[in-house]
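Comments concern the structure below.
What follows is an incomplete set of chains from the complex, kept in their original frame.
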Amino acid sequence: MATKVTIWNEFRHEKTKDAVKKLYPEGMHKVIGDALAKTGDFEITLAALDDPEHGLTEEVLANTDTLVWWGHCAHGEVKEEIVDRVQQRVLEGMGLVVLHSGHFSKIFRRMLGTNCSLKWREVAERERLWNLAPSHPITEGIGEYIELPNTEMYGERFDIPEPDKLIFVSWFEGGEVFRSGCVFERGNGRIFYFRPGHETYPIFYNEQVLKVIANSCKWCAQTVKISTVNAPHCPEPLEKIEEKDIVFGSAGISQTADKL
Amino acid sequence: MATKVTIWNEFRHEKTKDAVKKLYPEGMHKVIGDALAKTGDFEITLAALDDPEHGLTEEVLANTDTLVWWGHCAHGEVKEEIVDRVQQRVLEGMGLVVLHSGHFSKIFRRMLGTNCSLKWREVAERERLWNLAPSHPITEGIGEYIELPNTEMYGERFDIPEPDKLIFVSWFEGGEVFRSGCVFERGNGRIFYFRPGHETYPIFYNEQVLKVIANSCKWCAQTVKISTVNAPHCPEPLEKIEEKDIVFGSAGISQTADKL
Amino acid sequence: MATKVTIWNEFRHEKTKDAVKKLYPEGMHKVIGDALAKTGDFEITLAALDDPEHGLTEEVLANTDTLVWWGHCAHGEVKEEIVDRVQQRVLEGMGLVVLHSGHFSKIFRRMLGTNCSLKWREVAERERLWNLAPSHPITEGIGEYIELPNTEMYGERFDIPEPDKLIFVSWFEGGEVFRSGCVFERGNGRIFYFRPGHETYPIFYNEQVLKVIANSCKWCAQTVKISTVNAPHCPEPLEKIEEKDIVFGSAGISQTADKL
């Protein structure tokens, strides 16, 4: 059965900057989506910041197994209510794959609770992503490392919680290192952060990068849909409660996370 | 040197409900604060929802090593800007101890990224908190378990990320279990969630509960203050970069997490 | 494609104790194996302590995706060389499911590095295993909890490293709790510890228990076979090394973990 993947792209640089337009005339999401579709394993939906509801309606999200996210210069324009909606779907079980500069997106920072800051530099240096998890489904078909001839540098300290599993660590020609592939589990959802993807290098044409994105879209996809919004009141104990001689009273009220 | 602890209390039930008023006439924060102060190891500041800026001014937070948080019926009234401020202080290195119904507070859910929902029931049942980490500083002086004769039940599944360290697991008379003591590290800060603390039982007069709160206030306190807001641009590589024959250009802009 | 499961049983209690013989005349491994085989998803091999090489020859292990382990009174009779062999297969990628009193087996303690001790009591008390990971493949088809009417009690503190993922926590009628379902990753292998399984209660006839065993056998099974025994010498750097003006010499020798 095909994995339903929605690829969200800010889709601004491709319209305003010649270097990016040349590389990705129809947007990075189109290139990624076409590559995934070609494998025959995915049903692809494209979504962008300037679409109504950013292309992420309730219906689209309900039909998404894994959401891929790329953003950079317009993180601040993503509406809080859409971020809320995506967050709840991830907590229910939807996968989330965050690419490159998506580290600073509202949804990624929302899911992790940290600032997700990092060092950066753009001098077209060489990067080598070392595979630390050779038996993980995300690295299937990837050998010891991925080498990218020209990339933007991202350096530690990357302000993220300790990942549930560290998949890739990058070496940079200029002297830095970076946790470039990180798995996080939140609620019932799986999240994968993957570093490569700068808009001015042809990163999303690299076969190994595309393979990792495809693998992670499959691995993050799950069939469960379990809401965690409510705090269910369970007045009936499963076991008999001994009688107590105290008087007590409730100050509590049943609560729902989405009303807080 | 004394650990500087600020104890934040919603401080509403104590004013509106007789059962609570009787137990905590000056508020739960006062009782906890007095107990901590008596040890001689702490400087205590009290803060409440209805204080200006909820009692959590920049100055107060700058002088807080660990912030203790109790809230229940008015989570929604806590201003987003104060939550932002507390979050940044935690990421900088301030400790955060969240008590009982604080599981649904904005600040706890913000730090963890999940809904933090759980099952609950109020029938004054017995609880036994088993100590899973006998060598952790938070359980110093606590034996195999803490027994509380009458408590509100909190049951799994508790919607939290996998804790960095699980300290207590509760057994409830009515048949449930709960991860009652959980350590999380976020940014440069340490967070401890501790389950006991219902407003209608005299939980905050229990010596073992107070001991755990004191221990955790010390353990979460750190001297570092390291902001993680900026994504520093590091244009000068540490190593020599090989010359490349490609033309590239930057679409990037220096970014700061607090402007996103 | 069927998952190849080898079920290892100490197979002594069934021969020497009437109560056990009555429940499991051909051994617990036979009952588990039959149940798994009935699903059509598995190829089952049975192995026992008194078989030559404990039934775990190189060939058997090479053809095993997941090994299930039950032992109790004769842990000390398992030969070190067979433990070595199983350990290396797990590190290569074979799954390992350890049941109940297998917590004290050589292989489990070898994989974890801790004593794996726990509290215990046999008074036929009720146990409820709460599902903390409702979206994990191991709990597929299991609801909120599994209830067992009569079990041996295992209580904390369970001396194990922090699990990579905590799946079940048990509540016991007598007042204790236990981490009853724990995932560990070691080398390229996945390990699942599952508490139920006492020999004098009909635990391995319980449908939910069998479902969890089946799920975990699938989840732990992987196709990779990656040895981690060698420390490969890589004399040729991937990048050019700057010339240094120091004289240095190697005291090192190429090493292999299995010779240490």
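Note that the chains are named A, B and C in the order they appear, and that numbering of residues resets to 1 at the start of each chain.
The rule is short, and it goes like this: a contact is a pair of C-beta atoms (placed from the backbone, for glycine too) under 8 Å apart; a residue touches a chain by one contact, two chains touch by 3 or more.
Worth saying up front: this structure is predicted, and the values here are computed from it rather than measured.
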| item | value |
| --- | --- |
| Oligomeric copy total, full assembly; chains in place: 3 | 4 |
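The rule is simple: only the chains that are shown with their structure count from here on.
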| item | value |
| --- | --- |
| Intersection of contact partners for chain A and chain B | C |
| Interface composition of copies chain B and chain C: same or different, split at half | same |
| Length of the line joining the C-alpha centres of chain A and chain B, rounded to whole Å | 26 |
| Centre-of-Cα separation between chain C and chain A, whole angstrom | 32 |
| Interchain centroid distance [CA atoms averaged], chain B/chain C, Å | 36 |
| Residues of chain C touching at least two other chains | 128, 134, 165 |
| Chain C residues within the chain A interface of the complex | 93, 128, 134-135, 164-165, 173, 185, 188-189, 222, 224, 226, 238-239 |
| Complex interface listing, chain B residues touching chain C | 128, 130-132, 134, 144, 155-158, 162, 165-166, 169-172, 175-177, 179 |
| Chain A contact footprint on chain B (complex, rising order) | 13, 17, 19-20, 72-73, 75-76, 87, 91, 101, 104, 106, 109-126, 149-150, 152-153, 155, 157, 159, 161-162, 164, 173-176, 184-187, 199-201, 228-239, 241-242, 244, 246-253, 255, 257, 259-260 |
